[in-house]
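One chain of protein is taken out of this complex; the other chains stay put.
The letters A, B and C name the chains in turn, as written, and every chain counts its residues from 1.
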Amino acid sequence: QAKDVRVALIPGGPHPYFANWEQGAKDAKRDFGIAAADYKVPAKWELGLQNQLIENLSAQGYNAFLIFPGDPVATNGPMQDLASAGIPSIATAGCTKDPTPALFCFGTDVGRSAYLGTQHLLQAMGNKGTIVHFTGNLVDPNTELRMKAVERAVAETHGGVKLLQTIADIDRTPQEADEKINALLAARGKEIDGIITTAWLPSVSAATALRRIGDKRIKMVAIDHDQVVLDAIKDGYLLGTMLQNPYGQAYIGSYVMEEIVGHGCKVNAGAPFKKNAYTTRFVDSGTAFAGPNDVAHYQDVMKTVTKDLMATFKATYLTCS
Amino acid sequence: MSDTFLEVRGASKAFVGVQALDGVDLAVGSGQIHALLGENGAGKSTLIKILTGVHQPDAGTVRLRGVPVAFRTPRDAISAGIGAVHQERNLITRFSIAENITLESPPSWLGLFDADAAARATRRWLNLLALEIDPATPVARLSVAQMQLVEIAKALSLESRILVLDEPTSSLTPHETARLFAVLRRLAGDGVGILFVSHKLEEVFDLCSHVTVLRDGRNACGSRPLAGMTRADVVRLMIGREEASFTAPPAPARAAAPALELRSVSTTFGHCDLSLRAYAGEVLGLYGLVGAGRSELARAVIGVAGITAGEVLIDGRPAAIRNVTQAVRRFGLGYVSEDRKGEGLILQHSVAANIAATVWHRLRRVLGFVSDAMQAATAAPFVRALDIRTPSLAQRAGNLSGGNQQKVSVAKWLVAGSRILFIDEPTVGIDIRSKADLHDLVLRLARQGTAVIVISSDMPELVALSDRIAVMKGFRIVDTFDNTRDYGQASQRIMHAIHG
Amino acid sequence: MQVTESALPAAAPEMRRPGGWGDAARSNIAGLLLANIVFIIAFALLASGFTSPINVYSLSRSIGIDGVIGLAMMTVIITGGLNLALGAIGVCGAMVVGWALQNAGLPIPAALLLGLFAGGALGAINGLIVVLTRLHSFVVTLATMSVFFGVMVLLSGAAGFNALPASLLAFGRLRLFHMVSPLLLVMAVVALLLFYLYRFTAVGREMLAAGANPVAAKLTGLPVERLFVYSHALCGAVGAVAGVMVSLRNGAIVPSMAGPLGADWLLPAFLAPVLGGTALTGGEVSVLGAVLGTVFVEVITSGLYMLQIGEFWIQTALGIALLAAILLERARAGAMLSRSLRG
Partner (left out) sequence: MSRLRNLLRADWLGLLLLVLGGSAALAVVRPEFLTPYNIDVILVSFCLTVVYALGQGVIIAIGHMNLALGAIGCLVAIAFGGAMEVWHLPIWLAAVFGLLLGTICGFINGWLTWRSGLTSFIITLATLSIFKGTALGITQAQPFYRIPDAVKAFGSVRWGPLPAMLLLALPIVIATGIFLARMIPGRQMLAYGGNPNAAELSGISRARVVLLAHTLSGVLAAVAGMMTVARLQNATPAIGDEWLIASFAAPVIGGAVLTGGHLSVVGTCLGVLVVALINQALVMLAVDPFYVQVLLGLLILGAVGLNRLREARLGTTAPVRLS
């Protein structure tokens, strides 16, 4: 009775973060016998291009979509198109804003991740000193969530820690991030005791910069699993990084689609979804702090998180006849 | 014909919609100064472009000293020993005079451009033409005439065996022209073959020994000695009939107030305390040597530059002209630029669009509607009136021959119906038939009530046209007198005003 | 007028009317048309799903949007300038519409008009700066791109508008004949208006003349500066239309719709007019060419996606297809020209 399920996994553009999606999708295809679970990347990091790709893939017969929303609001558009053709989609790795046609949002709770990361940093600093925050692009509303989360964590030290400066809009190109971060370190390096980064490129650039100065006085917590970041943690330049779980997003997401499209399951409306700034149907794909001891096997960390989620996922979030 | 240097046989060339050349023959001997004549659009420049590798002929052969050659690029022609001054200005305006003149083979030292050597080499050629300017001056700062001299100097500097000059004297005054001719005669004496194009027949008879005449892309006469031919013969070959004799109708009674009056005007260009009157119904000629500031005066009056002191009156009433649009649309002024390619025409637009540009705002109907047909209807009578040779009204102005382009830039002011019209060098590059037409037209225009101010470096033309002549020197008016159209008398007075 | 008909010489040159099939076949419009037909047929045969209603719909929508973006840029290219701030203005215009609808509660037509006006005003600011400072529009719009976008993010806090009126969204989602987006019609209307402007109105002709040779136009008495400001304002207004169209596709108005600083629009904005034969040096315009250029680019993009070329290689394939097509077109035009000269 099973219908052929063809899942398309579409990131916002070419980016190393999503490399683990491909593996997750492949594993899911093998483990659950899905007809197709293909990772399809827009040629450039452009909203219009992504929308076009989605339309194109639906014309090619893909009938289930895991989409990283190029924009939390605007990606509702193509998802609506899919929905009206009876094709389900899940907002993956990032959320679309309610009201949204997405079944649910399956990703990192960015606010929480930024908050936890900052807490790790502040604790290591003994809740005293000055920190700076390097983050992503202002047009990405996640950026503001991250800025607020960092501010909240800082505020909770009741004046013990001061947020010296936030630099945003540096997640576009590596060179720009490198320039601005070094400029800040050059100008105010002495005043800075800690660095929190909440976007990929700033994490890489800041880690490189600290290594270049050779300064282990400044403490830093990064985000994601770029090789540069992991190496810097191993060598003691960074306290650790906030891992996200792209592998699990793709693996579990593909599995869910197989259940829904192939076997007629439905999303359980009464499931214990979490709430975040965008949506009331949020499922946390897991976030974990990885310190020097976890770096070598960070992928196992993600797989463990995935296994735990997987164990209860169907029972919690789906109803199958 | 043993000393025939350059020989063209049966050259043909077609452009879209035009057969520019159709089996043309030409032979230029060593030491010969050979005139190439013909009406506007007869195909002279096209022939020259074939000789210089710009165009490739559809048919026909070119031989140098009996050896067939096929130039694929201008470079081939230059290395084969053909130097040219083209009809259009071809200078790099951002470069200095020296850099332009040495562009073909720049002097270098260890691979570096040697500016001093270039300046030295350049000065020699400039001196030859009596052009006293620092070779380091950027060409952009030069006047049209100065640029023309620089181009001639550039062609001379190649020291080639064959020199091709396409209307080299169009912007020059007799003084500079004489200087150039002396140089050319010396070159010819050294055995250089010279092909010379001009619409000024006086010059041709003064300079050339042989002549080839083209008509509609065909030979009206092959290369033959000029000796024994009269001006009338040549004209008949060119236009197929006698030259129309031209007599100016008498000037009407002068209106009380001049159409345009300048009272002690000073401008940002550097004119100071300059007074001038131009009356409706009259042609006022403005003479001066190159650089006297005549063009600048016209441009200042139509609002290109600021008037810093004095008063401009139009029809006796003070007029504050703030910009060109106001000058043209409100005060009825017009200016035919001496630089038709740079400032007179929009080369890539159609003939009709160029002519009608001054009146689009008047043609428009509801919703600003102006159709091609309306535009064409506006332009067509003037194309016919000036006998502008164009395959269609939709032809790009840039594809017309030089003379026809000039007519287009006059035509647009006729369309605008300007009441005060400056015409700067009205017949530069215009053939004798059109010149007569144009003179006729200018006078007719004046007699019908326009105040025409003609700026011309062609003294015979100015004397023939003007009712009054003002002489300028160093941005001032040095003399103004009523013209009796007696050339000897007028030229003496002008020369006296300038040099005396 | 001074010259009366009676004074004209009897022999009038023959006034051949332009056009005819020969001219049309040689122009690059014909080439684009041919390339479009060839590619459409090829993709229809090779790529399954290319002609499916869903793909045709998506194609028509992309053509509509990118077409308007290209037309917007075309209006300043004719001045010999360009507008890097086009994307920023488009986003600003759309955001004004969003604000008007959602926060100010204006009716849809009033909101759209306001957005159009805002886009026009921002464009006019560009134009005024260009004319007053005589800086190249490249530098001016490079700076204003940053300023416009920055102010927009500042005022909006980077938050978009996602509660647009249902009727507006429904319009955006309409399917004419089950497969054509109304956005394509919007583009057709914009194209027709621009065609009318440049072909049949005084001010349009004046804009072209001013762009082709500002000095000559000025000496002809045209108000060149004012015409330049008009052109930039027009660009802004059309840009705002494009912004709203993108919003209709997205179902929401968001600051990120044109990428950082609105720069994502730049390549499609230039590509279509230039492919269509609008000279970057100004003074020439081909509305139909720009439209056909857009169609061409969208068709090969869509078709190559349909062929399922490896994800990351799609851009390479796109570049090769584009190059091959323009080179072939070039060869064809050359062959046509030499044939017509011989014939």
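The definition used in the following text is that contacts are C-beta pairs under 8 Å (C-beta built on N, C-alpha and C of every residue); 3 or more make two chains touch, one makes a residue touch a chain.
Predicted model, so just to flag it, every value in this text is computed and none were measured.
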Chains still shown that are in contact with the chain withheld from the display: A, B, C
Identified contact with the non-displayed chain, of A:Asp169, A:Asp224 or A:Asp284: A:Asp169
Residue touching the undisplayed chain, where the options are C:Val203, C:Val285 or C:Ile314: C:Ile314
Among A:His15, A:Arg112 or A:Arg152, residue touching the chain not depicted: A:His15
In subunit C, positions touching the absent partner: 84, 129, 133-136, 138-140, 142-151, 153-154, 157, 214-215, 218-219, 261, 263, 267, 270-271, 274-275, 280-281, 310, 312-320, 322-323, 326-327, 330
Positions on subunit B where the hidden chain makes contact: 52, 54, 73-75, 78-79, 84, 86, 88, 90-95, 99, 103-104, 106, 108, 111-113, 140-141, 154, 304-306, 324, 342
Contact footprint on subunit A, counting only the chain that is left out: 14-16, 18-19, 41, 43, 138, 164-169, 172-176, 178-180, 182-189, 201, 204-205, 208, 212, 227-228
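The working rule: only the chains that are shown with their structure count from here on.
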Farthest chain relative to subunit B (centres taken as mean CA coordinates): A
Central chain (by mean CA position): C
Distance from subunit B to subunit A - Cα centre to Cα centre, in angstrom: 72
Whole-Å separation of chain centres (CA-atom averages), subunit A against subunit C: 36
Contact footprint of subunit C on subunit A as seen in their complex: 14, 39-41, 43-48, 51-53, 55-61, 70-71, 73-78, 80-81, 84-85, 97, 137-141, 143-144, 169, 172
Contact footprint of subunit C on subunit B as seen in their complex: 14-17, 58, 302, 304, 323-325, 327-329, 335, 337, 342-349, 353, 357-358, 360-361, 363-364, 367-372, 375-376, 380-385, 387-395, 412, 414-417, 441, 444-445, 448-450
Complex contact set, residues of subunit C against subunit A: 48-50, 52, 54-55, 57-58, 62, 65, 153, 157-162, 173, 246-247, 249-260, 264, 301-302, 305-306, 308, 311-312, 314-315, 318
